[in-house]
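Excluded from the complex is one protein chain; the other protein chains are retained at their positions.
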Amino acid sequence: MSETGIKQLQQRIRDFADARDWDQFHSPKNLSMALIAEAAELVEHFQWLTEEQSRDLPEKTRTGVKHEMADIFVYLLRLADKLDIDLLEVAEQKIQLNEEKYPADKVRGSARKYTDY
Amino acid sequence: MSETGIKQLQQRIRDFADARDWDQFHSPKNLSMALIAEAAELVEHFQWLTEEQSRDLPEKTRTGVKHEMADIFVYLLRLADKLDIDLLEVAEQKIQLNEEKYPADKVRGSARKYTDY
Amino acid sequence: MSETGIKQLQQRIRDFADARDWDQFHSPKNLSMALIAEAAELVEHFQWLTEEQSRDLPEKTRTGVKHEMADIFVYLLRLADKLDIDLLEVAEQKIQLNEEKYPADKVRGSARKYTDY
Partner (left out) sequence: MSETGIKQLQQRIRDFADARDWDQFHSPKNLSMALIAEAAELVEHFQWLTEEQSRDLPEKTRTGVKHEMADIFVYLLRLADKLDIDLLEVAEQKIQLNEEKYPADKVRGSARKYTDY
């Protein structure tokens, strides 16, 4: 599937919603709710596992996790499409911001972001 | 930024975490928590808006929404990388499943998925 | 059931977990994940409804909503018990803080908290 990119997926989701007349339900407000509901299904897979177990999932859990991640991504793509936001671009900008905000030589080892609570 | 793809972003996030020795915090369990926390920040932007307002955001809110979506995407990319999951592939599979599960000629108009609760 | 209070419920949940040797899973970290997963099931009931529809739920949805709210409350009680936090007390303190933070004569009408985003 290496050829299908983000734009193509967004077009396909748009066609999917249009064909079903579901666009009326896809306000950004509602999509944010659907997205977090899927994120919670992801969390559910991990909630009683140790961190170690979460790094080495049994096949059945792994399949479930994949599905939830796909659902999250689909709603994220749909929301980005509705709001005309370029996901790759904003993600790249955010990473750059983080690179500046947390200089490696300052936070390495101390991991301040994480432990300074 | 049209040239940067998902794989490049994942590499950059990996380098970012490695340079700070933060990989230790990025168990899938923890990443699922970080992801849902960002999804909730997205929800917060919309919680007191009407659906109509959510479709036409003031510039300041729109900027905030962009940042949260970037954060969600970054954690989703990171989790996919840690679990060796191809996001585009699983999203495409999920859309195909949905196309089969909700045939347009059956659900159009009635919008059963949404109103049959 | 008017006689059963919060302390009795917490005792019962504690006994329930002890009898099953499930205390080991109930770290505050894990309980926060379980709580948000239940909160998301609540959100799911409302995500495609209009605000108006959410105010007047069909019986079936109402029953589902009740169950999710019960689940949220049970995990909240359990977490409070594990951390030795008095829920009624902290809620009362929080309401008092909010009363001071948002003086009625200042925010009435303008509803600044909500629209000044």
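Chains: A, B and C, in written order; residue numbering restarts at 1 for each.
Note that in this section contacts are C-beta pairs under 8 Å (C-beta built on N, C-alpha and C of every residue); 3 or more make two chains touch, one makes a residue touch a chain.
The shown structure was predicted, so the numbers you read here are calculated from the model rather than taken from an experiment.
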item	value
Which residue of A:Q11, A:Q24 or A:T50 touches the chain not shown here	A:T50
Missing-chain contacts mapped onto subunit A	32-33, 36, 45, 48, 50-51, 58, 60-61, 64, 114-115, 117
Residues belonging to subunit B that touch the chain removed from view	25, 30, 33-34, 36-37, 39-41, 43-44, 46-48
Those residues of subunit C which, in the complete complex, touch the missing chain	1, 4-6, 9, 12-13, 16, 19-22, 25, 27-30, 32-33, 35-36, 39-40, 42-43, 45-46, 49-52, 54-55, 57, 62, 65-67, 69-74, 76-77, 79-80, 82-83, 85-95, 98-99, 102, 104, 107-109, 111, 113-114
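In this text, only the chains that are shown with their structure count from here on.
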item	value
Chain copies touching (subunit A, subunit B) - same or different residues, decided at half shared	same
Mean-CA-position distance for subunit C and subunit B (Å)	25
Centroid spacing, where centroids are CA-atom means, of subunit A and subunit B in whole angstrom	3
Residues of subunit A whose C-beta touches two or more other chains	25, 30, 33, 36, 39-40, 43, 46
